[in-house]
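All protein chains of the complex are present and in place, except for one that has been dropped.
Lettered A and B in written order, each chain numbered from 1.
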Amino acid sequence: MYAFEFERPDTVEAAVAALKTEDAQALGGGQTLIPSLKQRLASPSRLVSLTAIPDLVGVCVADDGAVCIGGATPHVRVAADAAGSYPALAALAANIGDPAVRNRGTIGGSLANNDPSACYPAAALASGATIVTNARRIAADAYFQGLFTTALDEGEIITEVRFPVPEAAHYQKFEQPASRFALTGVFVAKYGDGVRVAVTGASEDGVFRWTEAEDALSADFSAEALAELSVPADGMINDLHGSGAYRAHLVKVLTGRAVAAC
Amino acid sequence: MPKDHGIGASPKRREDLRFLTGVGRYTDDINLRGQAHVHFLRSDVAHGRLTSVDTTAAAAMPGVVRIFTGADFEGVGGLPCGWQVTDRHGAPMQEPPHPVLAQGKVRHVGDPIAAVVAETREQARDAAEAIEVEIEELPAVVDMKAAVQDGAPKVHDDLTSNLCYDWGFVEDNREAVDKAIREAAHVTTLELVNNRLVANPMEPRVAVGDYAPGTDESTLYTTSQNPHVIRLLMGAFVLGIPEHKLRVVAPDVGGGFGSKIFHYAEEAFCTFAAKQLRRPVKWTSTRSEAFLTDAHGRDHVTRIELALDADNNFTALRTETYANMGAYLSTFAPSVPTWLHGTLMAGNYKTPLIYVNVKAVFTNTVAVDAYRGAGRPEATYQLERVIDKAARELGVDPIALRRQNFVTEFPYATPVAVEYDTGDYNATMDKLSQIADLAGFEARLADSKARGKLRGLGVNCYIEACGIAPSHLVGQLGARAGLYESATVRVNATGGVVVMTGSHSHGQGHETTFPQVIAEMIGIDEDQVEIVHGDTANTPMGMGTYGSRSLAVGGSAMVRAAEKVINKAKKIAAHLLEASEADIELKDGAFSVAGTDKSVAWGDVTLAAYVPHNYPLEEIEPGLEETAFYDPNNFTFPAGAYACEVELDPETGKVTIERFAAADDFGNVVNPMIVSGQVHGGLAQGIGQALLEGAVYDENGQLLSASYMDYAMPRADDVPFYQVDHSCQTPCTHNPLGVKGCGEAGAIGSPPAVVNAVVDALQRAGHDITHIDMPLSPSRVWAAMQG
Partner (left out) sequence: MAQVNMTVNGKPVSGEIEGRTLLSDFLREGLGLTGTHVGCDTSQCGACVVHVDGAAIKSCTMFAAEAAGADVTTIEGMANADGSLGVVQQAFQDHHGLQCGFCTPGMVMSAAALLKDTPRPTEAEIRDYLEGNLCRCTGYHNIVKAIMAASGQDVSAVAAE
């Protein structure tokens, strides 16, 4: 690791101020960032830890019924505290990484990193979540902008993620055998005004909505409604763990299973 | 009633106490006063000419002690190869030099170009980034068959080609085998890949070099399975340090599986640099570095043909294998696809004619050498897969086909130069049938079907050869080492025993099992016996632990030394009891005179040996300490039968192991608990090979599976509880304990069972699939199902 200054503020304001230093970087749970620092793939001048800010940790239900999760809330807390309010989201959180990773990794860290195989982006996009930062509110549809790319500006901190709670939802994750990240993961969320389907792990452009399935499922919320659909293999990730065609196939299989499990 | 001590008992492991409380002492736990740290700058291209290595700027970086490059090792020996294979035409293999640091060329990603020694690890790494390296990149050779084509880029410019050797075995059988295959009633042919694996002991390699100027003694602390071998190879061939000035210590070692047999550049570097710099030098591998520097395993591409007569008797077997050596010859690499592979091609069967051809090939990849099983898994896999395929082609039961062709009379001389001393393959198959509940398969199949899943059953046999020996024979076969083992049994004055063994324990539990043997022989408590291993300064010259040899060879040496001790003790006892030596019996820790009630305790005899007041000094020397070197006169031949049941998700191709059963014949068993544990671990590695693991290079020689993010290690939820049994015991006929070796069996016998089961599941579902190459990942299985 390259050397850096380490700061651990206890307010959002202090964190935002600390991140104004050139090449400063926010540190969530560090479960992805620290391994990449070890490989010297990043060289921040200063790391600003967000996990000691009490305001950023916790799960609650807002007046409009949305489940609100503090940006520095570890997966283990989401798994436990959202189990009643948004079970599919809690179940997703309960299956990210392994228990030790879930004790440290945070929702804000995951969404800020936007790994193309991460689980949370699928939930956020399928739920039409709002990414709340220290500066603004960003709709999920505008937030995810490709591999490891988001709408966040330099130094902008995710303070909260607000999930409208669907009538029914389910996340199906098919694990890459080595990393146990999603080789392909599909989050299906059924709302009163329609169904949203978000896919992670599969596309070269990162998390995406499978709109054809959304249309079909909005008309007929059953696995059979997908029968005539197919996902093109073009633009799907092709690596040693699976071809683009395989991932495209999995998208359909997992969507069907998610619907069936709703 | 199971025994509670001695041979056949399962006492809890004594070494566990330190491992469970965090006070084990692994090499990385060693930090010497004044130690500096080394970081190796490694090639990031697979093949290239080093045109310039400029360390000027780097040398001025903070904390840098000194930077070494290949030029510093001119005049220093290279890493030696310990086995010379002679090819079909009588010529020796091509044997390129292997410098400690690259000279002139880099030949694989990870090849060390420079070594930066600095005050801290991070400073060393900082400075390594400041080294200016110019490499003229050359086309990489990765595919073995392409590597041996005319005009292929050469990994080593001074060799005639990338072909290390073209080995035929038994060459005199070649024509007869060809003829038998031409004339056979049925020939089953299979082409397959034995996937490249990375051993991945959980402890990465570490080396700490130290030098004492006052005595001119060098010490290397290293993660090794065989410290004496490292001392000999490094001292004699690399650095020119005589053994009496070189000590190699392998303390607690966190697993090896073969990858810690070999002598590595980092060991030589740390020892060399410590002497140059007059201060300790430490290197700790990261896991990422381990993927690029630890010797890999397997990586064979094979075509096998099995000929059968009209009655389904095996009549001939012919194989052609390309075996990857990687960029350099690792310590025992040439022996793995030849003498550890060709000699096992008879398997458990009385095939009369066998011919094995192996072409060993250099490529721009990490060196390949022995990994748990080493040659025997490759032999077993192809043989058991082709038999399964033959059974399906002929429409006969695969178990019946095997039984029909079993070797049933022993000793049995195979057509591939080895003699099986004992075995009972029908007995292990019978046992397997019982513990695997083969009779219940149909019901489980129906249950899987009801849940929309495919189910398959795979069964196979294996035989392996452990305790490679004897030395005079392996010398003829090209080994540049002896393959004996040693032990010194030192009895202290108050009766306690210390055994100094050349075997090395890195998970096998020798500190528990070896005392069981001594306790049984003498009749004292096991806690009276201590095992010393892993330090060349206080153990006799030994060959270490690999090839499932510790008990069969090292244990035999210990028994021989203990017998010498007991014989001498009987003389002392005879003197003390005023009886004839011939009448002295040792039982339960006391010497008695046969037919009388006269006896003397073990402790009184041992005390007399060191306080020889009343002692036959004119006949024997004082003291009670003996050493034995044991050189076996044959291999041992463990064998068994394995069964795997898989469930397969037809929508995703994902295979899960539902049941796995292993019935092994290891001869006599000293500690059943530890033997079962060895089998469990081997099974997980074999299942890992079959379903999960694979080291994959791209066409440019970049390792794609270079971390646990892409190299799938078996996890707890990838495997089931196993059913293992080793109650079928045909004791080895030629070692004193009648033991065979159990360390590798699980890894050898399990891959074909898994693949046979998957093929079975797919064929039951109507798929015309006869083979899928390992690892049978979901995507591969799914792709095969798409046709």
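Quick note on the criterion: contacts are C-beta pairs under 8 Å (C-beta built on N, C-alpha and C of every residue); 3 or more make two chains touch, one makes a residue touch a chain.
Values in this document were obtained by computation on a predicted structure and should not be read as measured data.
Asker: Can you list the shown chains that the absent chain is in touch with?
Answerer: A, B
Asker: Check each of A:Pro35, A:Gly65 or A:Gly84 against the chain that is not shown and name the one that touches it.
Answerer: A:Pro35
Asker: Which of these, B:Ala176, B:Leu438, B:Met713 or B:Met785, touches the one chain of the complex that we don't see?
Answerer: Residue touching the chain left out of view: B:Met713.
Asker: Touching the left-out chain: which of B:Gly48, B:Pro227, B:Gly677 or B:Pro731?
Answerer: Counting the whole complex, the residue in contact with the absent chain is B:Gly677.
Asker: Which residue numbers on subunit B touch the omitted chain?
Answerer: 10, 12-13, 15-26, 28-29, 31, 122, 200-204, 252-255, 257, 286-288, 506-509, 672-677, 680-685, 707-709, 713-717, 719, 721-724, 746
Asker: Even though one chain is hidden, which residues of subunit A still touch it in the full complex?
Answerer: Residues of subunit A in touch with the missing chain: 1-6, 8, 30-31, 34-35, 37-39, 47, 49, 51-52, 76, 97-101, 103-104, 179-180.
Convention: only the chains that are shown with their structure count from here on.
Asker: Using mean CA coordinates as chain centres, what's the subunit A-subunit B distance in Å?
Answerer: Measuring from centre to centre gives 43 Å for this pair.
Asker: Using the touch rule from the top, collect the residues of subunit A that touch subunit B in their complex.
Answerer: Touch residues, subunit A against subunit B: 1-3, 38-40, 174, 177-179, 183, 239-243, 246, 249-250, 253.
Asker: Contact residues on subunit B for subunit A in the complex?
Answerer: Contact set of subunit B toward subunit A: 122, 125-126, 129, 286, 288, 651-654, 691-692, 694, 696, 704-705, 708-713, 777-779, 782-783.
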